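Complex shown without one protein chain; remaining protein chains in place.
For subunit A:
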């Protein structure tokens, strides 16, 4: 076990590296208001973060990540464009018996810049690649924007697209929705029965005899959803060809240039995908311009799909090859939507990532003869 002082030195070296690249060092509180985090991440964060209570401030969480406080700080009055770096502990509860640390240091780099988001993607990736170069890690990239654009181009109702987009980060539920929208799986019997009863008796009568109106969700809201269910029942299924193309995109794993070729082919069937594929191509150019050898750089369309749901564009990770026991050494991505969510009406394109110095130091030590 590396002593904490050595880990701090490792972290300080990374922080100095990001400062030299032009980032302003910033600090963030250790105790963060729970409501912001809960609103953003949902109930799952309670299982992952340490929750505590303050007599005046109510429920608080020990900082589970830096992104939220750094975004809040920037949205509250940071100058534009901005580049920040930070280092410090984050706290995550781990599964019983997993042996993974529940307290570890992160060093991060975040870019808030409207000028050229694609170039900012490449800048962050190239900087991380440079900082981690001596470790011989395997880099992997993904693009949540491609997945979202693919959903948007489906020829189906807006309600169905919204439902699919909402569950992009939950592959099982996404698959269940898609199976229903393509007609592969029949409507649940209770739903079919309900629609028949509504056609026979009318929604108003059914609601009136169901029970008294209790709670905040009103009879009006129930009636609106019933209307939406009938509309959904009447919508034609998503065609098998389209669903197949979506499946091809979701399972796409190839080196970046090959992935680009395949996405271009897909555009023949889904022309709506073209703007997202153009951005993908522009990012490859930007990566090349930043000195990255993209020829062998892996692209996995579903990379990042099961992790934090705030990423909505380019995503990347740096993994120790042959060490599936270790978490990624570094991860990052674009999170424009989060700045909108936390910005109170304002937004700014943002991209960044974090490194775990403890893993850097461990891999360095293991590499020494």
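Rule of thumb we're sticking to: a residue touches a chain if its C-beta (ideal position, glycine included) is under 8 Å from a C-beta of that chain, and two chains touch if they have at least 3 such contacts; residues count from 1.
Criterion: contacts and distances are computed from a predicted model.
Q: Can you pick, from "Cytochrome c oxidase cbb3-type subunit 2", "Succinate--CoA ligase [ADP-forming] subunit beta", "Oligopeptide transport system permease protein" or "ATP phosphoribosyltransferase", the UniProt name of the chain not shown?
A: Matching the unshown chain against "Cytochrome c oxidase cbb3-type subunit 2", "Succinate--CoA ligase [ADP-forming] subunit beta", "Oligopeptide transport system permease protein" or "ATP phosphoribosyltransferase" yields "ATP phosphoribosyltransferase".
Q: Quick one: which of A:38, A:139 or A:264 touches the chain that's been left out?
A: Missing-chain contact among the listed residues: A:38.
Q: Using the definition of touch stated at the top, determine which of A:55, A:211 or A:321 touches the missing chain.
A: Selected residue, touching the omitted chain: A:211.
Q: Just to verify: which one of A:188, A:237, A:295 or A:344 makes contact with the chain not shown?
A: A:188
Q: Just one of A:20, A:79, A:95 or A:234 touches the chain that is missing; which is it?
A: Among A:20, A:79, A:95 or A:234, only A:95 touches the chain that is not shown.
Q: Of the residues in subunit A, which ones touch the absent chain?
A: 38-39, 42-44, 46-47, 95-97, 163, 166-167, 170, 172-173, 176, 188, 190-191, 194, 206-207, 210-217, 219, 221-222, 224-226, 229
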